[in-house]
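Read through the structure below, which is laid out as structure tokens, and then see the notes.
A single protein chain has been removed from this complex, and every other one stays in its place.
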Amino acid sequence: MTLLEKDRAPVSASRHYWRNVFQTVKSTAVGMGITFKYLWSKPVTVQYPDEKLPTDERYRGIHYLEQDLCICCDACAKACPIDCIEMDATRQGKELDWHSFTLDYQKCMFCELCVYPCPKDCIHMGKEYALVTEDRGTLVLDLLGWKGLTEEQKVRIADAEAKKAAKAAAKKTKDAAAPPAAPAAPEVPEAPAAPDGDEEA
Amino acid sequence: MNVAAIFPTDPAAAAAALAQQGNLATDALQGVLPAGVPWWMITLGGAGLGFAAIMGFVTVMSMFSIWLERKVAGHIQVRLGPMRVGGWHGWAQSIADGVKLLLKEDIVILGADKVLFKLAPALVLGTALATFVALPFGPGAMIADVDLGVYFIIAISSVTTIGIIMAGWGSNNKWSVYGAMREAAQVASYEIPFGLSLMPPVIYYGSFSLRAATEAQAGWGGLHWYIFDPLTFWVAIPSFVLFFVSILAETKRAPFDLPESESELVAGFHTEYSGIRFSFFFLEEYAAMFVMSGVGAAFWFGGWNFPGLSLLEGSPVLHSLAAVGVFTVKSMLLVFVMMWVRWTVPRLRIDQVMTLGYKYLTPLTLICVFAAALAEYLKS
Partner (left out) sequence: MATTSEETSARNADGVREFEIDVRTQDVELNMGPQHPATHGVLRVLLRADGEILTGGQCHLGYLHRCAEKIGESVDYIQYLPYTDRYDYLAAMNNNLGYSLAVEKLLGVEVPVRGQYLRTIIAELNRIASHLVAVGTYGLDVGAFTPFFYALREREMILDLFEKICGARLTYSYIRPGGVMNDAPAGWLEGVDEFCDWMDSKWKEHWNLLIESKIFIERTAKVGVVTAEQAIDWGCTGPMLRGSGVDWDLRRDQPYLVYDRLDYQVIVGVGHRGTVGDCFDRTYVRMFEIVESVKMIRQCLAAIQDGEVCHPDVGLLLRPAPGEAYVGIENPRGELGHYIVSDGSKIAKRVRVRAPSFCNLAVIEDILPGCMLADAAAIIGATDIVIGETDR
């Protein structure tokens, strides 16, 4: 502790005066020494848009969705404290035909509560964080087709897309084989929560 | 100097006055212009050249100072400061800011006293420019060699206060009025230690003239500065410290930036100013810093004298330019120290500023004056 008892003891006016002068000069000199030292030290900041600090493994940024796993069960939307997740998909037999899976990042507070209840473990917090826009409307992101993902996630999604495309191609050939199967089948009302993923093929 | 001396009616006296007050500008004009040109034209032309030189110098120097301040602040605070505009370390940041301020809308707020509000920045910057007249940049490179140079600078720089009071009152804002009142109290109080702290060198040189002071320090190959004089350095160093504290207060720099103390008064007297009018206050601050530092450099640190400068004496123009460079660098170093202090210390309170001024600086400067007189007595 730097309790300076002698500073607090009563002293004569002249000593008080000269001590004030001395302390002012000394403490200012000490402070200026510290700032001078830092004047020549390396800055700790980075030039942000050019140089980005890496985000951590557990970083809670913009979500990414493993679309082929998701069963549209609404569990994450229910867990969300501010109801910023909305999803819409049509069940086509064993397939889910996705219309949208939107997250309103005007509201989202990145609390990660949507991640825990997911039965298929398919929604994750991503590493991207820059949500810079001139139009608020663009902050409602569709997690299905969004491209601003990290490379790893892109690969993951590309894999899923490829899988889906292959599946679609296979389906198309099947459809071509049997044309009038169900072209304008009446839209099945949105499937309720179906925890058991029976659509996995 | 009386009016007749400045504006002589008799051509012979005018020529004599010209010869006496001659400087680079009038000399150059006399060399260029044909012989028949009347004396007043040369004087006016010289004044015009001087004004242009001051304007150019102040603008460039202030912009550089503003950039330097931001870089110094940045690096002291372990960050980088401006890095984008212009490429290398954001050197063009001040230019970009200047352009931006020029292009901004000129806002005169509702309820402002329009005359005072518009006049204040001009008055503030004008007085700051006027003080440059007496700065001894180099041999011959003075706009005017005023015999009472220091006195002139003290007198003219005080007028800035009136401009700031006008700005504060004209803004129709309570915070601005507070800033203006603080400025008035502070600057008026610190005129005393500021003036007194200049007395030791004045006693030492026996002159108020900054040119005479600079020339008196030309010995030892250009290193016989007041602060190095073995007989008087014990007066010179404390008097310089006191002078430095006083000019911090005179130029409203931290820790004495009470007129614009942003954590209490928002922005003080220039709260309501924007655009080019605000930039006038900004330029004035840095111009005033340079002038005060220039006085310090001329009185304590040898002015334009520097070892090796005498080698250039053969060519007057080159010698003058080099001297201007030396003087500018010395002044800028003092300006840098002012920035360094600003980014180190907290701000004083107004009563503490007054206490420091009246109870500490004034007696201490008086002691310095007596000590300087004693030193002169011992020397003789």
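The first chain written gets the first letter, and so on, giving A and B; residue counts start at 1 in each chain.
We take it that a residue touches a chain if its C-beta (ideal position, glycine included) is under 8 Å from a C-beta of that chain, and two chains touch if they have at least 3 such contacts.
Since this is a predicted model, take the numbers as computed values, not measurements.
Check B:D145, B:D257, B:E272 or B:E285 against the missing chain and you find that the one touching it is B:D257. Touch with the chain that is not drawn comes from one residue among A:H16, A:K52 or A:R136, which is A:H16.
The chain not displayed touches subunit B at residues 73, 76-79, 174-175, 178, 254-255, 257-258, 261-264, 266, 343-352, 355-356, 359-360. Subunit A residues in contact with the hidden partner, per the touch definition given at the top, are 1-4, 7, 16-17, 20, 23-24, 26-28, 30-31, 34-35, 38, 44, 55-60, 79-81, 109-113, 116-117, 125.
Definition applied: only the chains that are shown with their structure count from here on.
Looking at the complex, you find that subunit B touches subunit A at residues 72, 74-80, 83, 241, 340-341, 343-345, 359-360, 364. The touching residues of subunit A, counted against subunit B in their complex, run 17, 20-21, 25, 28, 31-32, 34-36, 38-45, 47.
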